[in-house]
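A single protein chain has been removed from this complex, and every other one stays in its place.
This part shows chain A:
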Amino acid sequence: MRKSFDKHWYAWAMVLPTVIVLGVLVFYPLVRGVLQSFTNLNESNQRDEICTKVLGGAETCEPNPDAAQFVGLDNYVDILTGAQGDFWLQFVNTLVWTVACVAFHFGLGLGLAVMLNREFRFRGFYRVALILPWAVPSFVAAFAWRFIFDERFGVINGALRAIGLDPVSWFEQRWTSLFTAIVANVWLGVPFMMVALLGGLQSINGDLYEAAEIDGASSWQRFVNITLPGLRPVSSTVILLGTIWTFNMFPIIFFVTRGQPAGETEILVTGAYRAAFEGIRDYSLAATYGVLILSILVVYASVYRRMLAKQGEVF
């Protein structure tokens, strides 16, 4: 032990600040959050004791008779059976949202990256222009798209009117409303995928393409047999990260659809947030949501890693 300390003390000293911050502000809250999910904690019963000032300035405290209590799995049962909140509606929304966003991010990002990887005029201009949405903070992008889709003054409905079509009440139906949020998030997320995949494309050995060409492979065959496998290390990472980020993406739904109509477009993260901080603050419900979201993501990430491992990827 002593020897181990002498040998490693500087390494430990260097990671210590980070470990402390993570320990105090990520893992301690995480444990508390998990514990809270087994209680009925909310805004009105969060105090453990009630203190009253008595004459002379002293304070007496006694235990709060209505303090939050341990309720076992009640929150989980309530949520999963739909007795409280709209878990399954939000779950479906989250799935549609995540799959649609990541698919479009990756598909469009890959298409643009392949195009930009060629030599042609104005390539530098296109590259900078296409990356630009990345520089826009996500809540600003959310407001911008909300403005564009605005039912009365928005440019999209204005354009529809101008060509003689009826304007669409985007936020009055579940799927059109979710559609607007997906458009906003796709716009925001494509540049990241594009640049990451462009980096991956440039690391593929050019000789492979020449050899394939000599063997008479068509450009589609080259794409499927050289480009896609060559992109594996990059694409597996960005898809994993992209899925997690999109799943937990808060500001777009929160500001673009705002859950309209009537909460039908909330995803799990925004649903949990509204439970915790809007109306009567139901902290335990939000914590339970959090545990469920985290479990879904951990399961997803480990299945994903196992799939990659089976295909011989070392992520």
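Assume a residue touches a chain if its C-beta (ideal position, glycine included) is under 8 Å from a C-beta of that chain, and two chains touch if they have at least 3 such contacts; residues count from 1.
Keep in mind that, in the parts below, contacts and distances are computed from a predicted model.
**Q** Given the choices "Paraquat-inducible protein A", "NAD-dependent formate dehydrogenase, alpha subunit", "Penicillin-binding protein activator LpoB" or "Carbohydrate ABC transporter permease", state the protein name listed in UniProt for the chain not shown.
**A** The UniProt record for the chain left out of view names it "Carbohydrate ABC transporter permease".
**Q** Among the options A:72, A:107 or A:137, which residue touches the chain absent from this view?
**A** Touches the omitted chain: A:137.
**Q** For the chain left out of this view, which of A:83, A:165, A:228 or A:241 touches it?
**A** Once the missing chain is taken into account, the touching residue is A:241.
**Q** Touching the left-out chain: which of A:106, A:170 or A:254?
**A** A:254
**Q** I need the residue numbers on chain A that touch the omitted chain, in ascending order.
**A** Those residues of chain A that touch the unshown chain are 4, 8, 10-12, 14-15, 17-19, 21-22, 25-26, 28-30, 32-34, 36, 46, 108, 112, 115-120, 122-124, 126-141, 143-148, 150, 152-153, 155, 157-159, 161-162, 187, 190-192, 195-196, 198-200, 202-203, 206, 209-210, 213, 219, 233-234, 237-238, 241, 244-245, 247-248, 250-251, 254-255, 258, 268-269, 272-273, 276-277, 283, 286-287, 289-291, 293-294, 297-298, 301, 315.
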